[in-house]
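A single protein chain has been omitted; all remaining protein chains appear in their positions.
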């Protein structure tokens, strides 16, 4: 992990088509963030096309933010299509502990063994079946409180689990990394976490999931630091952040990434 | 109402989880506006979880912007949950006069006696059963033309009714206030009204609805004035406006609020 920028360079060269079955709040900003990074996002959720569309895409992200039972069927169909094709997919278990509908959807998607799971601490804790403090989209637990849950989930799926927050924690159940950076304004802007899930999906195309995820988070953290230097509040932060995702060169990401082996 | 800022301070200290069953156009910006102000918004609309989610939230906003008959069922369930728990909920009757579907939804939600109703003049007039000039999301009536309708609605629900526009009018059927401020660009940006509905819901947590609504509108109007000083058009206005909501201190809101007792 001495060269996080190479994963960015690889992703940009590939410009992968990534299908996103995501929540209504995230769709626009997530698409813009993925375009700025260099991916080609597409949002397609209908049961009649979700799995077919997955056949065209190089990766998939699934997000349960504004959940509906019918969408869960599409999510499962698309995830199965990715699994069958050996392509990566990422689960974002938004507010998974809040209601029975979410707990059930989380369990069903978890059973399909996502390549990567990315959530905040409360979500990772709840998805692992542990007791979380936070119920909504915002976390009420610290990243460090979710490390055991992350390791447990990774053991269960055989995939990568990333807990994002003040300092991110990423593990495949054996190795583990921490990524520092970002900015204090980031939790005051909605769907930056959801959008990072899409970035992780794009980075994981044709790459091993663990370093690709670490690199995606490091890239995001560096962009957050860049944006934080010019932002006057959360909205100008978002503008500067997306511009930074677009302007950052791989070399700069490598030089500024703060990745630590646990 | 000499200290509008204290309601902002109270809301920020509480950082209430507010559930929003709102339209697709509003979801992202509304969440960002509520986060910038200091609340914790969550969007959850499915019939299978709307009422359950309402049990976790401290307040609810219901918005009929991109209406669907199934969503009305969720709105009613969540509103009933708030009523049963004695928690505030706010109705935003977007374009309620436009179609039979909207008139029916408006009547059904009105029957559940929202704590607060916030709309533009045409919407308040139409919801009260009077003859409105505007049919779409934009108003074609002046705030002053909607005062009688607002008083009638407040009498009917026992709650607060706010008509927002050039100069806002707020009443509980007995007392009434006017709030001045804002900026001429605000009607040229979508969902600023919808988002204000969410702010009013957050302000009303553990506070009497009438002064909380007046304070929410005054805070919004001051932020509009701040943003108007630097905006070069509607998009830069929106960025500056959200930054201002984040940066405004309670004392500044109190000092700059232009609230008039009617």
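A few comments on the model shown:
The letters A and B name the chains in turn, as written, and every chain counts its residues from 1.
The rule is short, and it goes like this: a contact is a pair of C-beta atoms (placed from the backbone, for glycine too) under 8 Å apart; a residue touches a chain by one contact, two chains touch by 3 or more.
For clarity, every value in this text was computed on a predicted model and none was experimentally measured.
Contact with the undisplayed chain is limited, among B:46, B:67, B:126 or B:199, to B:67.
Residue-wise, the contact with the chain that is not shown comes from A:46, picked out of A:46, A:85, A:184 or A:255.
Chain B residues in contact with the hidden partner, per the touch definition given at the top, are 23-26, 28-29, 65-69, 95, 98-102, 135-138, 187-191, 232-236, 238-239.
The set of chain A residues touching the chain not shown comprises 17, 24, 27-28, 31-32, 35-36, 40-46, 48-49, 52-53, 56-57, 238-247.
Here, only the chains that are shown with their structure count from here on.
Mean C-alpha position of chain A lies 32 Å from that of chain B.
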